[in-house]
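These notes are about the structure you will find just below.
Every protein chain except one is present and positioned as in the full complex.
We call the chains A, B and C, going by the order they appear; numbering starts again at 1 in every chain.
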Amino acid sequence: MRKIRMGMVGGGRGAFIGGVHRMAAALDQQIELVCGAFSSSPEKSKASGEDFYLDPSRVYGSYAEMIEKEKNLPAEVRMDFVSIVTPNHVHFGPAKMALENGFHVVCDKPITFSLEEAEELVELTKKTGLIFALTHNYTGYPMVKQARDMIAAGELGELRKVVVEYPQGWLATKVEDSDSKQAAWRTDPKRSGIAGAMGDIGSHAENLAEYMSGLKIDELCADLSAFVDGRLLDDDGNILLRFQGGAKGIMHCSQISVGEENALNIRIYGTKAGVEWHQMQPNSLIFKRQDQPAVIYRTGIGELSEAAQYASRIPAGHPEGYLEAFANIYKNFATCVQARLAGEEPNPLAKDFPTPEDGLRGMKFIIAAVESSKAGAVWTPC
Amino acid sequence: MRKIRMGMVGGGRGAFIGGVHRMAAALDQQIELVCGAFSSSPEKSKASGEDFYLDPSRVYGSYAEMIEKEKNLPAEVRMDFVSIVTPNHVHFGPAKMALENGFHVVCDKPITFSLEEAEELVELTKKTGLIFALTHNYTGYPMVKQARDMIAAGELGELRKVVVEYPQGWLATKVEDSDSKQAAWRTDPKRSGIAGAMGDIGSHAENLAEYMSGLKIDELCADLSAFVDGRLLDDDGNILLRFQGGAKGIMHCSQISVGEENALNIRIYGTKAGVEWHQMQPNSLIFKRQDQPAVIYRTGIGELSEAAQYASRIPAGHPEGYLEAFANIYKNFATCVQARLAGEEPNPLAKDFPTPEDGLRGMKFIIAAVESSKAGAVWTPC
Amino acid sequence: MRKIRMGMVGGGRGAFIGGVHRMAAALDQQIELVCGAFSSSPEKSKASGEDFYLDPSRVYGSYAEMIEKEKNLPAEVRMDFVSIVTPNHVHFGPAKMALENGFHVVCDKPITFSLEEAEELVELTKKTGLIFALTHNYTGYPMVKQARDMIAAGELGELRKVVVEYPQGWLATKVEDSDSKQAAWRTDPKRSGIAGAMGDIGSHAENLAEYMSGLKIDELCADLSAFVDGRLLDDDGNILLRFQGGAKGIMHCSQISVGEENALNIRIYGTKAGVEWHQMQPNSLIFKRQDQPAVIYRTGIGELSEAAQYASRIPAGHPEGYLEAFANIYKNFATCVQARLAGEEPNPLAKDFPTPEDGLRGMKFIIAAVESSKAGAVWTPC
Partner (left out) sequence: MRKIRMGMVGGGRGAFIGGVHRMAAALDQQIELVCGAFSSSPEKSKASGEDFYLDPSRVYGSYAEMIEKEKNLPAEVRMDFVSIVTPNHVHFGPAKMALENGFHVVCDKPITFSLEEAEELVELTKKTGLIFALTHNYTGYPMVKQARDMIAAGELGELRKVVVEYPQGWLATKVEDSDSKQAAWRTDPKRSGIAGAMGDIGSHAENLAEYMSGLKIDELCADLSAFVDGRLLDDDGNILLRFQGGAKGIMHCSQISVGEENALNIRIYGTKAGVEWHQMQPNSLIFKRQDQPAVIYRTGIGELSEAAQYASRIPAGHPEGYLEAFANIYKNFATCVQARLAGEEPNPLAKDFPTPEDGLRGMKFIIAAVESSKAGAVWTPC
């Protein structure tokens, strides 16, 4: 076994999610950053490479250059996978090229700019057999896995209702007109795609709901808004959900809910019991039963599911947070790549990370939400 | 000044809400129970009268008998008002007869069985000038009034979004087939009306949202369900809301959300700030601001609005609960009746209780939700 | 059965605890206020009587007058018991006189000004057989009773540790120099006794700890302070506790903990499990187990102890608060008095209210704490 080697696309100085990916990749010490094309500006890419103590010869001016040159490096040196942390419109290009050149991929969400691109990446991953992890990081939390496993084991009975929320407040004013790089691309249809909040956080909410419940959204009725004057993409959305099999649900995602930080949360109710989980208190899972006191499952306490235990690093009461959950995707991905390199089967628990198929679900959700809303908030298949 | 005298319709042994009304009326010692028609069964009415230490001659077999006989008692003895705590289909009859015979009225919600009845009570109240309080008790909480007053004062800016939830779990199984009197009438279209959960708790959610926000719901899109096999009325509903003036919202009410107690809560966001309130933690109001720490308003602490202070009885940290909020309706109603008896104007703060007009709003909401859902969850004016 | 009749000593206009007693007595409609000596000022007493709609002939200038005159009224009219809501130095006089003249007593805490007085009341109650309830109201909460019953049933195993806290902040500045009537007498040795915070709230903490744990404090080591310049009595205290049987504990009570409202809380740990309860969230009891998730017991949910059920009035999720817990003492007291009047045995659950013996324990605790602290915070038997 050896550490696997990461090349990064995007994530230069001043980026938010690039730093998250680097910390998440570093935490478990199975991955080392060896090269990158950190910015569309070569100077900025170079400066970033210095920040990360990289060999200047492996700091590239573009992802294409990186993939070309790394491919020609000796096997014991060259990168094993590409991590793509650019805005949405620059996911597909490097992902496709990486796969076509034999590199595994980690990619930020949503998977692509368009549905067609997403479908092509699904196909390409199947064809190449390469490993592709999509960073829907919220499903990396131990208590999310615990809830999923309890539901799959039937502890909630037949599911009836899903309530998933993702309120934020940071776009309540027109910050894209100030110097917020984060706000600028997320509210720009050319870089973000057809959706704003729905793409940025709605796709996380959809992924969390489907992952935890094990259900697929069948159709939805979405009322999206751009509350801030002059904003081109939705910054708020209220959605009715119907799931395959008859469960119903509600989702609301917002970036104009003033004072909300990153308050993703979910409640699922079945015929026998319910669960509730909040991303901002991620180590607790509330299990609710009829006519009985609620039970508070906690990361690290008691007989949790294998997946919940596998996703935790330290004893109960030592809070594990966002970076640890994000790192669980990298840890599982790295474990699978290491096993591939060693010609072994990975621990089955390590296969638990979001795939291009999950990314395709996300794209279908985003498109359905936007189409439903444009038609006046009418029911639309997903 | 003297205590005012209450005659009760319904609320005999085994009833839930009747006991609540009696405690709420008793708490502030402005009201005494002097007579009642506690049950459609005269024996049960009589037994209940004994429980309440009443003069047997003033325990009646029907509301009609009560109103007739009390009317003929001397002014210094007879009841001043009727409190109606029966199932929905028996609200209109006693309310109408009470008003027509000069008695003020307190009535449980929803105001009536049908829209027409509600309209008639609105008219009758106007015509008679009598005082009529509808027990949408949740607006009796001090922190609800604080939120309303902050919103009215513009502290949230222009409102954009309202999220109101009312999850309960007690009807997750078919308890109406067991001996639950509460469940039996609420799930019976003959006694409850066209709606189940929407009438029982949805109308509270609607009332709370409109009271606190100061906005009216303009149209809605409701997806109601009867999840429990064989149930005739909705036990769950998910609703998109659009308010007059452009704010949007979401409401969900449920009686099949296993493990939820009585978890009414609301969040309202404006351009400048947001508020959050939970009925089960009623003495806290979270005030959320952009890029600033949240502030926790508390019953009894600091410079609260006059209405919030007027609605509180004891110092901060001594929790005031459901009965105190309910009692605020009786206290305000009683204060208005006492002022009327004394030929004075009441304290303006005492006029703050739900009216027949609020009841009519509730009926319109219930009907719109049911019609929207029946048509396949389509947008329907409210 | 009939309502029992209350005469009140103290509690005139502007008093805090008098109003609490009246609301608590009124809530369950078993008690009516018929007379009172509400103030040492006859004018103020008279004005208060009007506020309460009393017959002016039964509004007295002193407790002695009240007891004398009521005694001579016909049995079907005269008061059944005296409720004493005066500052500490005026507890003993009316209590003694009431008992000597055949009246039952409800008395605020601490029971008396001195140990000797407390001992005399214990004796007098035994001798007369009259019913005497001391309003250590916090043990009236359903979840306190649930915890007590779980501990008594051995669900925590052998007890090892008790942590009880009672922080308040309202005396953090010298408010007794302003017009705070509440602060003035509590900080005045002539009216409050040898202790300030220890008498006012420390005695509640002691009562709660002994009631819930079933253990007696054996000795203590107390470090009391008067932090506010010029204050004559303690406004803060930190205390080490040793219980009979070997458990240990810690108590701190404070009236200078700025920003704290009325944050009484307790945690008890045994060999098998622990419990945690907070007065400001009184309807939850956290049950903690080794290597298992915590369980949240809630008022009204599941299989609670008989006493916990008996102490609750409304369904789960409808918060019951301070007044309801306080009313539980009056309800139980009234039920016992009614049974006595009827020559019956009361429901055994109704006998659950604090007694003069509990008041004597409180006095011993207060004295031990003050003596320990004066000696330099040394171990002192309790």
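Assume a residue touches a chain if its C-beta (ideal position, glycine included) is under 8 Å from a C-beta of that chain, and two chains touch if they have at least 3 such contacts.
Given the structure is predicted, the values throughout are model-derived calculations rather than measurements.
*Asks:* If I consider the whole complex, including the chain that's not displayed, which of C:Gly12, C:Gly49, C:Gly93 or C:Gly249 touches that chain?
*Replies:* Going through C:Gly12, C:Gly49, C:Gly93 or C:Gly249 one by one, C:Gly249 is the residue touching the chain not shown.
*Asks:* Kindly state which of the options A:Ser41, A:Ser57, A:Gln244 or A:Gln281 is in contact with the chain not pictured.
*Replies:* The single option touching the absent chain is A:Gln281.
*Asks:* Given that one chain is not shown, which residue among C:Asp149, C:Asp223, C:Glu357 or C:Glu371 touches it?
*Replies:* Spelled out, the listed residue whose C-beta touches the missing chain is C:Asp223.
*Asks:* Quick one: say which of A:Leu33, A:Leu130 or A:Ala183 touches the chain that got left out.
*Replies:* A:Leu33
*Asks:* From the list C:Lys44, C:Lys96, C:Lys161 or C:Arg191, pick the residue that touches the absent chain.
*Replies:* Missing-chain contact among the listed residues: C:Lys161.
*Asks:* Quick one: which of C:Asp80, C:Glu176 or C:Asp236 touches the chain that's been left out?
*Replies:* Missing-chain contact among the listed residues: C:Asp236.
*Asks:* Suppose we count only contacts with the excluded chain; which residues of subunit C make the list?
*Replies:* 156, 160-161, 163, 165, 167, 169, 172-173, 221, 223, 225, 227, 236, 238, 240-242, 248-250, 252, 254, 256-260, 267, 269-274, 287-290, 294, 376-379
*Asks:* Tell me where the left-out chain touches subunit B, residue by residue.
*Replies:* Touch set of subunit B with respect to the missing chain: 287, 291-298, 301-302.
*Asks:* Contacts of subunit A with the missing chain: which residues?
*Replies:* Within subunit A, the residues touching the omitted chain are 1-3, 16, 19-20, 22-23, 26-29, 33, 50, 52-53, 168, 170, 260-263, 279-282, 298, 300-301, 313-324.
Here is the rule we go by: only the chains that are shown with their structure count from here on.
*Asks:* With chain centres defined as mean CA positions, report which chain is farthest from subunit C.
*Replies:* A
*Asks:* So subunit A and subunit B: same face meeting same face, with over half the numbers shared, or different?
*Replies:* same
*Asks:* Taking the mean of the C-alpha atoms as each chain's centre, how many Å separate subunit A from subunit C?
*Replies:* So the centroids are 55 Å from each other.
*Asks:* How big is the gap, in whole Å, between where the Cα atoms of subunit B centre and where those of subunit C centre?
*Replies:* 34
*Asks:* Where the CA atoms of subunit A average out and where those of subunit B average out, how many Å apart are those spots?
*Replies:* 44
*Asks:* If I count partner chains per residue in subunit B, which residues reach a count of at least 2?
*Replies:* 260
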